[in-house]
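Below you'll find the structure I mean.
Only a single protein chain was left out; the remaining protein chains are all shown in position.
Just so it is clear, A and B label the chains in written order, and each chain counts residues from 1 on its own.
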Amino acid sequence: MQQFANPARFLKIANAALPYIWSITAILFAIGLYGALVTTPPDYQQGETVRIMYVHVPAAWLGLFIYCLMGFFSAVAFIYRHPLADAAAKTAAPLGAVFCFLALVTGSFWGKPMWGTWWAWGDARLTSMFILLLFYLGYMAVWSSIDEPTRAAAIARIVALVGVVNVFVVKFSVNWWNTLHQPASVIKMGGPSIDKSMLWALLTMAVAYTMLFLALHLVSMRSEIAARKLRQARLIEIGNR
Amino acid sequence: MLQQALALITRDIVLARKQGGGLGTAFGFILSVMVLIPLATGPDQILLSKLAPGMMWLALLLSVLLTADRMFQQDFEDGSLDIMAMGKLPFEIVTLAKTIAHWITVSLPLAIITPPLGLLMSLDISQLPILIVSMITGSLALSLLAAIGGAVTAGLRRGGLLVSLLVLPLYVPVLIFGVAASTASLGPSSSTPALIVLCAITLMSLIISPWACAAALKAYLR
Partner (left out) sequence: MPSSLPTSLRLKAENLSCERGGRLVFKDLSFELAAGELAALRGPNGAGKSSLLRLLAGLNTSISGRLNLEGGEADTTLAEQSHYIGHSEANKPALTVRENLVFWQKFLGGGENLKSLSAFNLEALADDQALLLSAGQKRRLALTRLAVAHRPVWLLDEPTVGLDAASLVILQNHIRDHLKNGGMVIAATHAELGLKSAVNIQLGKAA
């Protein structure tokens, strides 16, 4: 942890690692997409539409994973007061929101042929994902509505930490709500019984998504650090005037 | 310590009474929602009575939400929070005391007045007691969660929209279990399990809210 804590050292490591991460991402996507679109068999029930799963499920995983990661960075920032952890949480949020949104849209595309409707509230996972997107938007709104960066960081940490606790309570509540309003005709998306012939492609896609996130996260952290330096320089200039 | 907390709660209750506004406006808001819903859905009595518990919970939590952004703002702007943050009373207790005052002056009265309005929506009268019990149980959680939104936006000139975006997702579990507890009495299952979960959510908010409020307000005092 400590070796990443210094911004200068972080930039050095990030710059060195980025080309490799991009290459790995591209290779994994090539393999994963080939597997998802060509080699894996169509589902005996769902037919070709099952291929949406390879785009949808990893996006949903990442949507949740990035939120937890954001909570982790916020906890680190809260305990150690390290500005780089704040930057990490801040830049992770828009990426997580995009993955979350992607999961919702692809889920809706998947839902149309399966349920005959673009959206079914009966699916607890999609509903939780929707509320998760709201958390992302709220967290990002905190950063954008508080002008002073140190203050915004301190408040955003708390919002993220409260949010992480609440994400799990929401998940539990929505699942419970779902069993209460037991919908008869809904087929579960990507249930636990996935055939092995599909699993490898799904996992490859999941790793590819994660690497893509890692690359994008490093890039946006790099520009966040640059923006901060610029601000600092301007403040010093004002102070000298 | 208890005496100081009580002094603060008493002061906030007196202030709420003298300044007025909060409770009356929130009640007016609930009334207008009660009028708008039948106009939006049509006068079908069966449909309305089915919707009633959920719509009334929605009206209750939105009205509490409307009062959230003022919870800490005045004390922040006039410097009272500075003095309170310096005192021997832990700042978490200060925020909790203010939240309890908010519950006593806003959420609790609303939770008691709202259920009878359900009769406007063809609510089955046998459902009234359980609706009152569940709303009172949930109302403390509504205040505690609203306080988080109020604290996070205490120093913002226009925090109202941000409060809604932050607090509404926090209200999801309260809404789900509150409505479940109010409607379950109609079905075969009793509403006790939902009420117990609602209590658990309230207790959890009781732990998280004071900590979150204190931390957020301290960031503004800096």
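Basically, a residue touches a chain if its C-beta (ideal position, glycine included) is under 8 Å from a C-beta of that chain, and two chains touch if they have at least 3 such contacts.
Nothing here was measured: the structure is a model prediction, and the numbers come from that model.
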item	value
Residue of B:L31, B:L47, B:L120 or B:L221 in touch with the missing chain, whole complex considered	B:L221
Candidates B:V35, B:M86 or B:I125 - the one touching the absent chain	B:M86
Interface with the unshown chain - residue positions in subunit B	3-4, 7-8, 11, 14-15, 18-19, 77-80, 82-89, 221-222
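Going forward, only the chains that are shown with their structure count from here on.
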item	value
Subunit A and subunit B: spacing of chain centres that average the CA atoms, whole Å	31
List of subunit B residues in touch with subunit A within their complex	148, 152-153, 155-156, 159, 162, 165-166, 168-170, 172-173, 176-177, 180, 197, 201, 204, 208, 212, 215-216, 218-220, 222
Residue numbers on subunit A that touch subunit B, as the complex places them	78, 131, 134-135, 137-138, 141-142, 145-146, 150-151, 154-155, 157-159, 161-163, 165-166, 169-170, 172-174, 176-177, 180
